[in-house]
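Left out: one protein chain. Kept in place: all the others.
Lettered A, B and C in written order, each chain numbered from 1.
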Amino acid sequence: MTAPLSPQEIAERIAEVMYANDMTSQALGIEVQAVAPGYAKLSMTVREDMLNAHKSCHGGMMFTLADSAFSFGCSAYNKMAVAQGCEITFLAPGRLGDVLTAECREQAQAGRTGVYDVEITNQSGVPIALFRGKSRQISGDIVPGLTPKDTAKP
Amino acid sequence: MTAPLSPQEIAERIAEVMYANDMTSQALGIEVQAVAPGYAKLSMTVREDMLNAHKSCHGGMMFTLADSAFSFGCSAYNKMAVAQGCEITFLAPGRLGDVLTAECREQAQAGRTGVYDVEITNQSGVPIALFRGKSRQISGDIVPGLTPKDTAKP
Amino acid sequence: MTAPLSPQEIAERIAEVMYANDMTSQALGIEVQAVAPGYAKLSMTVREDMLNAHKSCHGGMMFTLADSAFSFGCSAYNKMAVAQGCEITFLAPGRLGDVLTAECREQAQAGRTGVYDVEITNQSGVPIALFRGKSRQISGDIVPGLTPKDTAKP
Partner (left out) sequence: MTAPLSPQEIAERIAEVMYANDMTSQALGIEVQAVAPGYAKLSMTVREDMLNAHKSCHGGMMFTLADSAFSFGCSAYNKMAVAQGCEITFLAPGRLGDVLTAECREQAQAGRTGVYDVEITNQSGVPIALFRGKSRQISGDIVPGLTPKDTAKP
C-alpha cells in the first residue's frame, strides 16, 4: 500500500497524461513550464505558420495557448471538466519568434463552475493578452484511480 | 480609367489578398467559402492535430476558425482593423473529421468599433459554438488604392 | 378539464407572474412590451436617478434593462433557469429622457445551457448596446402546474 499522492503530485501526473494526449498543444510546440493545483504555466514560440494576414501572431494561436493553459490549470484536481466559454482581450501584437508565456490562475470555484484567468506575456514581460475561462466539472476523473472516487452529483 | 469596384468585388479582392498572407488559416486547411461586406463564411475539417487531451476538437482550433471568419468579415470594407477582444461559448464538441463552418455577420458599427457574431456549425447543422468579436478600425487600408482614401481620424 | 396552454399563452402567463415579483424592474419603470417563447421586448425611460457621473445613462441601468429582457426571454418556457454570465458592449450613450428598448432573442440551446442576445436601441432606433447572456436550466418550474412536470435530470 502506497501513500496517497499530494495535490502537487496529482497536478503533475495529470499534466503529463494530458500533454501526451493533447495533439494540438504538441503540434504547436507548446511546452508545459509548471503546474500546480489550479495553476499552469505554458509557453509557445510564434512560428511562421502562426501568423495572420497582417504578419502578427494570429489571435487564434494566442487563444489556443491560453486555452491550453486554462485546460491544464482546471484539470489539475483530476476532475473532468469542460470549457463552457472564454473571453480574450488583445493588448499588444505577438511577433514572429516571440516566446509567449501563458500563466493560468484559478479565480473562483462555485459548485461545479470554475473561473480561471490567464495572462499572456512575451519574452520581455509585456502583457499581450488577458483571457478568462469558465469551466464546468462533469462526472468522471481524468486519470481513474489517481484520486478518491468522485461521488459528487453532476 | 476603370469603374470603381462594387462593395462585393472589394470584399472578394480583400479576401484573396488576406488569405494569401494568412499563414495560420492556410496551415489549418481553412477555406473561404463566401465573403460579402461585413460577412464571411469559412470552413475547416477537424484533423488529428486539432484534438485536445479528451480527443475532441481543441477549443483553440474552434476559436481560430471563428477568429479567421471574424477577420475576413470585418476587413471586407478595406479598412485596417484590429481585434480588441472576443468571446466564445462552446455548445457541443467537434469530432475528428467533422467539417466545421463558421459564419460571420456584422451586428453593429459605432464609430470605429464593430461587433461581429460568428456561429460555428458542423456538417449536420448542429451549432458547435457562438463567438462574438469586437474590432476597432485603425488608420490605413488593407489594399492601398482599392477604395477611396481613408480620411477619418483615428 | 381544460385544454393545455399554447407556448405563447405560457410565455405570457410567466411574464405576468415574473413581473409581479420583479421588484427591480418595477422600481425602474421597466415595461414588458411583448413576450414569446425565447423572446422578450422590454422598455425603460432614462430617469435622473439612472445617470452616471458623466450625465449619461449608467451602464448598470442599461445592463439591468437587458438582463431583465434576458430573464423574461429565457423563462418563457416555464423552466427555472439561472444566469451564469453576461457580456455587454456599449455602442452609444443613453441620455436623460431616452426611451430604451431591449429585445431579447434566443440564439442557442444546448442541453441545459441557453444563449440569448439582447439589443438595446433608443427611440430613434440607434443601437445603444449589445448584450449576450448565458442561462442554465435548473430543476423546477417557475409556475408549478402550468406545463407538464419537469422530469429532466439537473
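The rule we apply is simple: a contact is a pair of C-beta atoms (placed from the backbone, for glycine too) under 8 Å apart; a residue touches a chain by one contact, two chains touch by 3 or more.
Predicted model, so just to flag it, every value in this text is computed and none were measured.
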Touch criterion as defined above, residue of C:S43, C:T89, C:N122 or C:T147 at the omitted chain: C:T89
Where the missing chain touches chain C, by residue: 17-19, 21-27, 48-55, 58-61, 63-68, 71, 75, 80, 82-90, 142
Residues belonging to chain B that touch the chain removed from view: 84-85, 87, 113, 134, 153-154
Missing-chain contacts mapped onto chain A: 87, 89, 91-92, 107-108, 110, 113, 115, 117, 119, 127, 130, 132, 134
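One rule holds in what follows: only the chains that are shown with their structure count from here on.
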Pair of chains with maximal C-beta contact number: A-B
Chain B and chain C: spacing of chain centres that average the CA atoms, whole Å: 30
Centroid spacing, where centroids are CA-atom means, of chain A and chain B in whole angstrom: 25
Centroid spacing, where centroids are CA-atom means, of chain A and chain C in whole angstrom: 34
Residues of chain A touching at least two other chains: 84-85, 87
